[in-house]
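Left out: one protein chain. Kept in place: all the others.
So, chain A:
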Amino acid sequence: MTTTTRTPPKRTAERTARTGSAGRRSRREPQGAAWVFLSPWVLGAVVLTLLPMAVSLYLSFTDYNMFDAPQWIGLRNYTQMFTEDARYWRSVVSTLTYVVIAVPLQLGLALAVALALKSIRRGRGFYRSAFYAPSLLGASMSIALVWRAIFNDGGTVDDLLSRAGLDIGGWVNRPGWALLAVALLTVWQFGAPMVIFLAGLQQIPSELYEAAAVDGAGRWRQFVSITVPMLSPVIFFNLVLQTIQAFQVFTPAFAVSGGKGGPADSTLFYTLYLYDRGFTASHMGYASAMAWVLLVAIGIVTALLFRSSRGWVFYANEEER
């Protein structure tokens, strides 16, 4: 995947070098067989992805409430969204704040733990699994409810902090702090990127470190000059993936805020507001417009990340491709 993100996937598809038989093209099966294998996927891609995308683009220019036929209103949804809807902007600000806080914290912690685990021999497998576990549990409603209770008035965090003299009260009820609580739930799930980091670290040839040590490079020097550049494709992969996911987070904000995105819309994430507009208020046209803006925004952010990657992502075996 790390290379897929960089090189056009068509070239990735071509590389079957692992078996060393890349040039063998003796298969003579009729294409029909391939299409039979592909048919469920093709059906899904057309009926559940492409057509719905087109339809939702159309609906975004209409007023539609699920019962009456859609009314074409041109750019009205978009102008209303951008110029009149204060809640919309609050949801944008909440989401961006959350992404900017949660993703770097999560990836930073993931990298730190991966580096620590790399130098541990005994028990590495155990630690790896144990740190990974929250990634599987964290998306659940159960954990979101636990989170709300722990960060609520009189919950564990409130108790610990007030004993330390910091009387914040329940984070859940305070704008800003509620968002931070949701972000911490994301950070708690650092295990998935950590496992990917660790796998990447283990692929760095040890000769590089040995050579650097011979040349008198210290640990920090080795980290900066070997680990970071060699790991940069994996860092990039994690960054893109976690950013895209963070834009779409829903359950924790829903649970922590009691489904309302409060307090003061501080956890009214984009997806929460989209749900509210589309499924609670039945403004399907408006929600479709929101979905398309989200799609374009994620596309732009991803494109920017890819563009920045030319400056800092290093591909060791570039010449092979």
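Definition applied: a residue touches a chain if its C-beta (ideal position, glycine included) is under 8 Å from a C-beta of that chain, and two chains touch if they have at least 3 such contacts; residues count from 1.
Here, contacts and distances are computed from a predicted model.
The complex appears with one chain absent; UniProt names that chain "Carbohydrate ABC transporter permease" among the candidates "Carbohydrate ABC transporter permease", "Spermidine/putrescine import ATP-binding protein PotA", "tRNA-specific 2-thiouridylase MnmA" or "Acyl-CoA dehydrogenase". Residue-wise, the contact with the chain that is not shown comes from A:T227, picked out of A:T227, A:T267 or A:S309.
Check A:P40, A:G74, A:G165 or A:G311 against the missing chain and you find that the one touching it is A:P40.
When the omitted chain is restored, the residue from A:M81, A:I196 or A:V313 that touches it is A:I196. Panel shows chain A; residues 1-4, 8-10, 12-14, 16, 18-19, 21, 24-25, 27, 29, 31, 33-38, 40-41, 43-45, 47-49, 51-53, 55-56, 59, 66, 112-113, 115-121, 123, 127-137, 139-143, 145-147, 149-150, 154, 156, 159, 188, 192, 195-196, 198-200, 203, 206, 209-210, 213, 219-220, 222-223, 227, 234, 237-238, 240, 244, 247-248, 250-251, 254-255, 258-259, 271, 274-275, 278-279, 284, 287-288, 290-292, 294-295, 298, 302 of it touch the chain omitted from the view.
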